[in-house]
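Have a look at the structure below before the remarks.
Removed: one protein chain of the complex. Kept in place: all other protein chains.
== subunit A ==
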Amino acid sequence: MSLAEFTDQWLSAVTPQISEGPGWLTDLRQGAVEQFAVLGLPHARLENWKYTDVKALAKRNFSLPGTANASADVESLVNKSSLGLDAIRLVFVDGVFSESASTLGDLPAGVQVLPLAKNANAAKPVLGQVAAANFSGFTALNLAGWQDGVLIDLAANAVLEQPVYLQFVATEQENPVLVQPRILIKAGTHAQATIVEHYAGVEEAANLTNVVTEVDLADGANITHYKLQQESAKQYHIASMHIQQKRDSRFTSHNVCLGGKLARQDIQVELSGEGAEVNLNGLYLGNGRQHLDNHTLVNHNAPHTNSNEDYKGILNDRSRGVFNGRAVVHKDAQKIEAHQSNANLLLSDKAEIDTKPELEIYADDVKCSHGSTTGQLDENALFALRSRGLGEEMARGLLTLAFANEVIDRIEIPAVHDRLEDAVAGRLPEKFNLKGLV
């Protein structure tokens, strides 16, 4: 049975959404429908999807979420899963903006933070400008049928001190739902902001999140982006983030992937102005039968651009990780630095990692490094810990947590840092006995 058979079913799932909103949007969505009809869901013959099979997902019937569920249960769920940081907060329950749970507060001059469904027209100059509809079938599907999301628009020189916290909460639905958020971030010249995208929810939630994030950085803009994916072990999570960078801009991404039955994250960065720099920091931790896939692509389109990528993976039980980091240095893009590393720890014989750092260089004056390792813990450190009386498992646990902390310690928001360290410690095998210690 081929994936193409499911294309119509998926299209009919998003059809009610297509006519929502203004005419220009309907036209745009219609175009995306046509692209999806051609692309369908990505199949394993595509190089980029070789290790991630979405057939099981394709067969499922997801329906569209209704109106935001505002019961007391949902309110407590929203509070429970919150990272609890001091922020401009927008809450989405199964993809639908919840005004009552959100706190927009007073925004500084030049900053707009707008829930998307109600403000579709404001998105017109931004929507689809960075993310190509045909990046994958999922990207096309999102453009055709996104339901809600946010537009964060920063005027030139606007500095947002408080982070923007986008909290996506998944609930259990009788019929699993297709949640398609769209996140648009536009940073004017020298604008600065920190954005936290957080996905969590109840353990029984079995929906599909298919999110597309677009980030447009003008000259000298500086954006720090956190993507924290803690969905339930039954959720499907597909995400792609597209970043366009102009001269001297800087984008830093912290991408922590802990949840989902199947999770796929794409990050595509276009370094299109001299002096642009991107830092990609990532951690994935798989348990049970989780399948966690991270694909990143950095295009060095201009000279004097830098990219640094450090992804770490911890895979336990029968989980499987996929990492593909590609950096392309285009012709005439001289004086480039591109560094990439991917290290993995396999905690069980049945866990698996497919890792492939790729460098494609068409210029000659470049400084590049890349490497991937799948390794063991440092024996000297293990001995040092045990020689102080720590049991072997706990010593291994601490070193495994330390491995994850190399990524987590780069997180600059203390509340997020601490919550994640706890979450990671909590997801490591019980035998490590880290409870109460960290």
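As a working rule, a contact is a pair of C-beta atoms (placed from the backbone, for glycine too) under 8 Å apart; a residue touches a chain by one contact, two chains touch by 3 or more; residues count from 1.
By our rule, contacts and distances are computed from a predicted model.
> Choose one: "Tryptophan synthase alpha chain", "Fe-S cluster assembly ATPase SufC", "ABC transporter permease subunit" or "Carbon-monoxide dehydrogenase small subunit". The correct choice is the protein name in UniProt for the chain not shown.
Matching "Tryptophan synthase alpha chain", "Fe-S cluster assembly ATPase SufC", "ABC transporter permease subunit" or "Carbon-monoxide dehydrogenase small subunit" to the record, the invisible chain is "Fe-S cluster assembly ATPase SufC".
> In the complete assembly, which of A:16, A:391 or A:426 touches the absent chain?
Going through A:16, A:391 or A:426 one by one, A:391 is the residue touching the chain not shown.
> So one chain is hidden, and I want to know which residue out of A:34, A:86, A:409 or A:422 touches that hidden chain in the complete assembly.
A:409
> List the subunit A residues touching the unshown chain?
The list for subunit A reads 378-381, 383-392, 394-395, 398-399, 401-406, 409, 436-438.
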